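Here the complex is missing one protein chain, while the rest keep their positions.
Right, subunit A next:
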Amino acid sequence: MSEAKRKSACITQEAANWHALQRQEDWSRTQQARFMDWLVASPEHLREYLAISRIAGELGETMRGMAIDLDALIGGDLTRSAPDNVVALPFARSLARSKEPPRHRTRLLRIAAAAAILLSLSVGMYLSWPQSGHYVAEHGAPRTFELPDGTVVHLNAESALSMRFTLLGRRIELARGQASFIVAHDRRPLAVHAAGLQIRDIGTTFDVSLQREQARISVSEGRVRIVSDSGEGRRVADVRAGQSAQVDYLDHSISVSHDDVETMTAWWQGRIVFRDEPLRDVADRFNRMNAVRLYVQDAAAGALRLTGNLSAHDLDSLRAFLEAQPTLETFVTEHAIQVRTRTVQPASTRRQ
């Protein structure tokens, strides 16, 4: 018992020591490396370091609110600097989105009605003739439309797909970007082809996103089967509702994670939701939507995995979010936000 106590007291001492060293001005690479070695040597070390950080944080928070007579403590003459720790939160200015004029809507309705009539007239032809189409969504302009079979497609900005429906099957090809499919029930199977993969399904809702190094397939309803598009059609994975599969482009290696359905479909409402995703992919998603581009300046920043939920058009919030990451810093240039790894600035260079 006392042995365990002595050991934990020793770890406490070490943790406090590293914590204090972090606040020293000359803090070399070698020391940083030794600190990392210590920190990951055991979960106990990490735990203790966090406990010390918490105490330091709470002491700081408490002292900032306390009127302490320093003179009495050290008996010297002190000019007290006023605590300057009230930081105003930047308020988000969400872009006012122009509402679609109702006139436009009724026209759309009329077009839709006309399309429906045409569709019912052409049922006979529909069954015997192949149908094909090509759809593109430009930068900043995601779109939603219905395919002839009733399947609804959300096509993200900077994305393109083509479809070919025949008597025997429904084939969709995602050439680039991201699309969600709310698949209409039909006796013909539907398959989405993308990046050498085939996502097969019968009556479900799923999303395919072509990211930098991987394809991401998220299922919000039902179930899909992913097979390799080449030759023998090897099965890669079955993905159920609430799951996301990330398939590597090179070797088709796969990792499946659980995801909220709301997270998967958030982009339909113009939100960008990411969970443990590298910044470079997050940046790609923002850049599809905005004229102001987000540039990631170094690989370390690009690889940083982040979690957040932001409006796709609210660049102020995006910037505030990035600035809140301890390892990142941002600055604004014309039509761009630059983000990079924060350079370590020892206290000495920060003072006047």
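Throughout what follows, a residue touches a chain if its C-beta (ideal position, glycine included) is under 8 Å from a C-beta of that chain, and two chains touch if they have at least 3 such contacts; residues count from 1.
In this section, contacts and distances are computed from a predicted model.
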*Name the chain not shown, per its UniProt record: "Urea amidolyase-like protein", "ABC transporter permease", "Sigma-70 family RNA polymerase sigma factor" or "Nitric oxide reductase NorQ protein"?*
"Sigma-70 family RNA polymerase sigma factor"
*If the hidden chain were put back, which of A:A137, A:V236 or A:L304 would touch it?*
A:L304
*Of the residues A:Q22, A:S132, A:S230 or A:S255, which one touches the chain left out of the display?*
A:Q22
*So that we can see where the missing chain sits, which residues of subunit A does it touch?*
8-9, 12-13, 15-17, 19-25, 29, 32-33, 35-36, 39-40, 43, 46-47, 49-66, 68, 70, 73-74, 76, 78, 80-81, 83-85, 87, 89-92, 260, 262-263, 275-276, 300, 303-311, 316-317, 320-321, 323-328, 341-342, 344-348, 350-352
